[in-house]
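Excluded from the complex is one protein chain; the other protein chains are retained at their positions.
Let's look at chain A:
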Amino acid sequence: MADLNPISAWRRLLVLPNESRTKTLFVAFLTAVVCAVVVSAATVILRPIQAANRAAEVQVRLEALLTAIPGMADLLDEAEDATLVSVVVNLDTGHAAKDVTPETLETALLDTANWTALTPEQDLADIGNRPDFVRVYMLREADEVELLVLPIFGAGYNGRIEALIALRGDMETIAGMTVTDQSETPGLGARIEEPAWQAEFAGTRYVDDSGEMRFAVAHGPSTSDYEVDGITGATRTSNAMTRIVRFWLGPTGYGPLIESVRDGEF
């Protein structure tokens, strides 16, 4: 009669020779299950803390970006009616999203219908799919948009680069840029985090008078109004930054939104 007692079954498994097929499968299975449980538990338990860390990081960077922009601190202090508002925009139309609010944005983006697949020619930033709804920040003073802060992201050399880019009221000049998340090579590509390099973005124009995209991270020192200095030893990361900025400020990125801001819609 088969012995169904689990304890004696466990003992019989342990005394099997290590080379037996049953024991090999058993050990492999048990190791996999235990490790999976440990890893899942750690991820699930620690996720709320990590999410809070990331949100705090974005907030800190947003504030740092705003204060780093020349004249920004004065503007915030002086103008009583200058207010920073956050708006969810529809990237396809360039208008404020009708039924998505900052609170429901996360739920809306779980639905794949709210993402647009990009063709390889469009996909400069190498992201595959682009969300249709994005939360952007605007600084308004007396019915004029003084500053437009846009989250941007794309593939870097080692992983995803996330950043915030701010445009001045003329919608042609970059007011500032800050990297919120990256995993580039420490000491080389990771220097995109350095404030000294990010400060180069302030005052850089990204389109010329005919409206053609001209922004680039130069190979070496910048030579025109449209370029920022390249990072020595980090060509791939520099190129990635060029592509990410060009994609997001271009027609498949925030282009329609920038148009409607120019038309005075916001």
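In this text, contacts are C-beta pairs under 8 Å (C-beta built on N, C-alpha and C of every residue); 3 or more make two chains touch, one makes a residue touch a chain; residues count from 1.
To be clear about the criterion, contacts and distances are computed from a predicted model.
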For the chain that is missing from this picture, which UniProt protein name fits: "Na(+)-translocating NADH-quinone reductase subunit D", "Electron transfer flavoprotein subunit beta", "Multidrug ABC transporter ATP-binding protein" or "Cytochrome c domain-containing protein"? "Na(+)-translocating NADH-quinone reductase subunit D"
Contact partner of the left-out chain, one of A:Asn5, A:Asn18, A:Thr112 or A:Ser210: A:Asn18
Looking at A:Asn53, A:Ser86 or A:Asn129, which makes contact with the chain not pictured? A:Asn53
In the whole complex, of A:Val27, A:Val85 or A:Ala117, the residue touching the missing chain would be A:Val27
Among A:Pro102, A:Gly233 or A:Pro251, choose the residue that contacts the chain missing from this document, as touch is defined above. A:Gly233
So which bits of chain A touch the chain we can't see? 14, 18-19, 23-24, 27-28, 31-32, 35, 38-39, 42-43, 46, 49-50, 53-54, 57, 158-159, 181-188, 190, 233
